[in-house]
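Yeah, one chain of the complex is gone here, protein chain that is, but the others are all in their spots.
Let's turn to chain A:
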Amino acid sequence: MTKEDRGAPGPRQGSRPGTAMNVTINGNPCRLPEGATVAHAVEVLTSTAAGVAVALNDEVVRRGAWRSTPLGENDRVEVLTAVQGG
């Protein structure tokens, strides 16, 4: 993946047009279908949304907006939950 890909919408040269995009979910590279949303990214990790929060490129995406927030090429999705600590 090259720097030039970052942030540009739509299918990328070098990938199959209209079929997939590259994102990172909790630091791991992942390919999701074109048109995938934050909700799809969460479903890669868990089927339960309870106690989970999402940041898309360092901004919180409220739970109610997961299904209406589309992902773009090279987006960084962080899916967090509470763990033992402190």
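Here is the rule we use: contacts are C-beta pairs under 8 Å (C-beta built on N, C-alpha and C of every residue); 3 or more make two chains touch, one makes a residue touch a chain; residues count from 1.
One rule holds in what follows: contacts and distances are computed from a predicted model.
Asker: According to its UniProt entry, is the unseen chain "AIM24 family protein", "Thiazole synthase", "RNA polymerase sigma factor" or "FAD-binding protein"?
Answerer: Going by its UniProt entry, the chain not pictured is "Thiazole synthase".
Asker: Of the residues in chain A, which ones touch the absent chain?
Answerer: Interface with the chain not displayed, on the chain A side: 26-27, 45-46, 51-55, 58, 60, 62-63, 78-86.
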